[in-house]
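A single protein chain has been removed from this complex, and every other one stays in its place.
First chain written, first letter: the chains are A, B, C, D and E, and each begins at residue 1.
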Amino acid sequence: MELQLSTWPEVEEYLKRSKLIVIPIGSMEQHGPTGLIGTDAICPEVIAHKAGDISGVMVGPTFSVGVAQHHMSFSGSLCLRPSTMIAAMNDWANALAHHGFTKLVWFNGHGGNIATINAAFSEFYHLRNYAPANNGERVRCTLRNWWDLQGIAELCAKLYPEGHGQHATASEVAVTYSQYPERQRNDPLTPKIAPVRAPFSDAADYREKYPDGRIGSDPSLARAEDGALIVETAARSLVEEMQGLEA
Amino acid sequence: MELQLSTWPEVEEYLKRSKLIVIPIGSMEQHGPTGLIGTDAICPEVIAHKAGDISGVMVGPTFSVGVAQHHMSFSGSLCLRPSTMIAAMNDWANALAHHGFTKLVWFNGHGGNIATINAAFSEFYHLRNYAPANNGERVRCTLRNWWDLQGIAELCAKLYPEGHGQHATASEVAVTYSQYPERQRNDPLTPKIAPVRAPFSDAADYREKYPDGRIGSDPSLARAEDGALIVETAARSLVEEMQGLEA
Amino acid sequence: MELQLSTWPEVEEYLKRSKLIVIPIGSMEQHGPTGLIGTDAICPEVIAHKAGDISGVMVGPTFSVGVAQHHMSFSGSLCLRPSTMIAAMNDWANALAHHGFTKLVWFNGHGGNIATINAAFSEFYHLRNYAPANNGERVRCTLRNWWDLQGIAELCAKLYPEGHGQHATASEVAVTYSQYPERQRNDPLTPKIAPVRAPFSDAADYREKYPDGRIGSDPSLARAEDGALIVETAARSLVEEMQGLEA
Amino acid sequence: MELQLSTWPEVEEYLKRSKLIVIPIGSMEQHGPTGLIGTDAICPEVIAHKAGDISGVMVGPTFSVGVAQHHMSFSGSLCLRPSTMIAAMNDWANALAHHGFTKLVWFNGHGGNIATINAAFSEFYHLRNYAPANNGERVRCTLRNWWDLQGIAELCAKLYPEGHGQHATASEVAVTYSQYPERQRNDPLTPKIAPVRAPFSDAADYREKYPDGRIGSDPSLARAEDGALIVETAARSLVEEMQGLEA
Amino acid sequence: MELQLSTWPEVEEYLKRSKLIVIPIGSMEQHGPTGLIGTDAICPEVIAHKAGDISGVMVGPTFSVGVAQHHMSFSGSLCLRPSTMIAAMNDWANALAHHGFTKLVWFNGHGGNIATINAAFSEFYHLRNYAPANNGERVRCTLRNWWDLQGIAELCAKLYPEGHGQHATASEVAVTYSQYPERQRNDPLTPKIAPVRAPFSDAADYREKYPDGRIGSDPSLARAEDGALIVETAARSLVEEMQGLEA
Partner (left out) sequence: MELQLSTWPEVEEYLKRSKLIVIPIGSMEQHGPTGLIGTDAICPEVIAHKAGDISGVMVGPTFSVGVAQHHMSFSGSLCLRPSTMIAAMNDWANALAHHGFTKLVWFNGHGGNIATINAAFSEFYHLRNYAPANNGERVRCTLRNWWDLQGIAELCAKLYPEGHGQHATASEVAVTYSQYPERQRNDPLTPKIAPVRAPFSDAADYREKYPDGRIGSDPSLARAEDGALIVETAARSLVEEMQGLEA
């Protein structure tokens, strides 16, 4: 069940049986020479929608631009200041809490978002400690990264024993190819596996260290059919976790 | 051409031939008993994507949550504080300008966004007046509402001589049905045509005046095939306008 | 009745019979080679004070600096960032609401303010949706532009069938001359009627397109006596509208 | 010379001979049972305008609402959050600096503003330390309270050997009566001289301690003719000081 | 009693007998060629801790970085934007008020902080006027500068009849030497007594006027034993004042 494809009476009805909503959250940023800029938004969105189809859980709109300052030397990357992102996430959370949602699961597709998402949660609790609303009912924000779901690490290790990598990974690129098969690219990359180097700081530093944008990965391994399998596995794990939260 | 479905080298290539990007911007808010909460985001997104397909113009990700405080008494509506929206739009605009985009066309699907979008533009120019970047190259933000495009008003008047309305309009609902035909609802509504009353203030006032959310409309008239025609017409008009801006 | 010329017991007394206040809101910005920088603040202030004299309605202090980034290439223009203006207007509105005013009529003299004023209203309602004060009594913000008042368009068309224009208009300049007759200038301008061109973006762009600051106007037509007539007409229309709001 | 009554070419001309501008800054707040809410804005405005008439110094628009949280339990008082006031003052200052003003004299009428005005100056310097503009030309903000001008303390002591007070003082009320003689009130007050008590904290505390709003004063002593004398004296002192700053 | 050296049950116990807390607040900024950068934080901290030892009053952690933009041309100086400092002080104050502290005494070591501290208090009261918490119990913020305590001015005048000065004063440097005797420096400075000049504006202006950072002082006079005496005297005065506030 997608919030954006629901009517307000349907949401009202849903809230009688569940207070939980899954909000995909990602980023718009370069994913190497063959990966899509929207990769980190597409992955959680696709998995969450699949999970919604399976289980009927409510899925919110995708919070699609995140913290990606380190990718800004590559054309097309977008980013929010962390302080803007905290403000925007709190606006979303307050609106959802106002309607009665009390379990807000932010389902994340971008490692670079984790810190700011958690900071946004602290901001949310900070303000509610002082001014509880919702008739005092407790509202909980939860962060879940899709790659941490049950079964995903194992599946990726099996699919890509070498060259899975850290950014523009074979698995995330495969997920996007499963949605947009016409975008699949499997020409060999140079170097085949991108380097892993010392930590980066700003955007210029990132580009010097990772000239084509990849970190440690060989996304030429990515296949749409692998992506479909990952989506299926992740969606089932997500459903199971959500059932745990509902209980 | 969609930014989120492009690679960074493709964006770099695009910028050699055009500095223009269309950014769909909408809202998540109730659209009456049968309209989708995502209506105002879906409409500009669908039209912009179609225009991108026709013309090759770059289309950014959809800025999907806007100013909708007056809909907050209906379940599922989300909103940003205008000051948050100004901050977020400026983050997007600064990132795009950083890459060399100089014509940012915000393609809007929600009347309630117009004021804040224009305020965000003034904030953008304000800061750039004092600290011009982009080697001093001028960056222009433009607002375009889909319903103001050439030919749309006439088409809507023809399709819905009565009951088109102001919120949850027959035309916007038809556009969403053209994308999600399984969501089409044509059961009669009561009253058939929603009332138009004095201006509303806050969310409670809105709900009192417009108990089912509609203003002056009869969205039971909406048909997917009409929506497809509206999308087609709007997309062609948008392409034409963008060609004018490119010239 | 002017707030700044009242004592606190007089305001307390006023609030027993009316909850309405008119707040003139304008801008400090160039108005062509012969128009005053304060034009957009002076016009609503003068009209509102006259309306207050006629009817006894409370008139607040003038919010005198607004959104004028596009005039910043002309000496003496001032402007607020829209986000600052939203914050300041909300501080004023919260204070007035705290005292029991529930009908806040922002009486505007500057087209460039409209977007940010409406954004400020949304911010106001946004915060009150979540944290209603005033014992829950509804507070309404209304925007009224002086040139939109009943009878003004007709009067201006009659007074200035040609050369009324869009910025540094003959009518607004005439209003200021009615207050400051010693500032009246009627020497011919070159060109007689300023051009109207494509929309502007930032301050540099505005100055290139409108080198002396006027848009489409011939303010050499402005006469103090016309201004007095405009003020009289506008004040009477404002009184009538306020009586409607009081009812 | 008033900025709001000048044209942009006149401001441009002025800047060739002087970089100094005086900006009256005040407050809208209760001034006891007989004092005007606008007292603290009117006093610096009237004195600055008189000084402008004498000397030709440029006088900006009045920044009329300030820090007055402690007066909020009296009807009609307005106030800005200090953080809003810092933002707004910096917007004004940046605009003036952009045009080439380098000596910004904030001419203050309200003791409660002093802290925030100085904080705003520090914010201004803070940002300019890191990002100097104006071709690196130094811009200086100066605070001047009207009651601290040469000769004023002596004059007030002579006029009001008893009952001058600290808030709603005989002298400030007299200045407003000199401008608005029809508002003069000389009925005896009870108590004749308002008490002076321990420092106050918030608005409720202030009202408990000073039930009619006055602190230590007997404004029934205020006479329009005294006010005129104070204005004259203050204006001459201000002119002299400005000449010192110009040198 | 130091908050940072207490356990939470001890704080809970303390709040049964007192609602008062002293919060040292200072600055990190140059103090001339021989004074410590932490001088303005060390002084109030040392005195407050001594007062806490004598009387058992609760002493909070030191708010150690303040408003010091004018010292930024000297290596090692740190500073907060006044708007940041207002936000941070309010976060501290809200937390303390949440626990039941109602008398927050900010014990200050830096003249440059005074304005912003008072602005922060107004921000605190502003927000509490509209949304009182603590079951409506009144919370009071008080500012106390250590050099204004009973007996200090006299003691400094006696210890340093010449060369006490205004910045990097002999007395404040002596206080730091009493804590860090190994840092004592008594080599003659050139000039012996630093100049006092016209008021400074930004950091560059300060450095031009005061090339070694001192204003009017000869800190080579500072001796650890004098500092110890000052600390003792100030601590006793502070205890006495706090007992007055408790009463």
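The definition used in the following text is that contacts are C-beta pairs under 8 Å (C-beta built on N, C-alpha and C of every residue); 3 or more make two chains touch, one makes a residue touch a chain.
Since the model is a prediction, treat every value here as computed from it, not as a measurement.
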Checklist line | For the chain not depicted, the shown chains it touches | finding: A, B, D, E
Note to self: Touch as defined at the start, partner being the missing chain; which of E:65, E:105, E:119 or E:152 qualifies?
What the structure shows: E:65
Check: Where the complex has a chain not shown, which of A:43, A:67 or A:224 is the residue touching it?
Finding: A:67
Checklist line | Residue ranges of chain B at the interface with the undisplayed chain | finding: 94, 98, 131, 133
Notebook entry, point to check: List the chain D residues touching the unshown chain?
Noted result: 129-131
Checklist line | Positions on chain A where the hidden chain makes contact | finding: 67, 69-70, 72, 79, 81-83, 86-87, 112, 114-120, 122-123, 125-129, 138-142, 199, 201-205
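Everything that follows uses one rule, which is that only the chains that are shown with their structure count from here on.
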Checklist line | Chain closest to the assembly centre - both centres taken as Cα means | finding: C
Check: In whole angstrom, what separates the CA-based centres of chain A and chain D?
Finding: 54
Check: Hey, how far is the Cα centre of chain D from the one of chain E, in Å?
Finding: 30
Next item on the list: Starting from the mean Cα coordinates of chain B and chain D, work out the distance between those two points in Å.
Entry: 47
Item checked: Touching two or more other chains - residues of chain C -> 72, 79, 81, 83, 87, 98, 129, 131
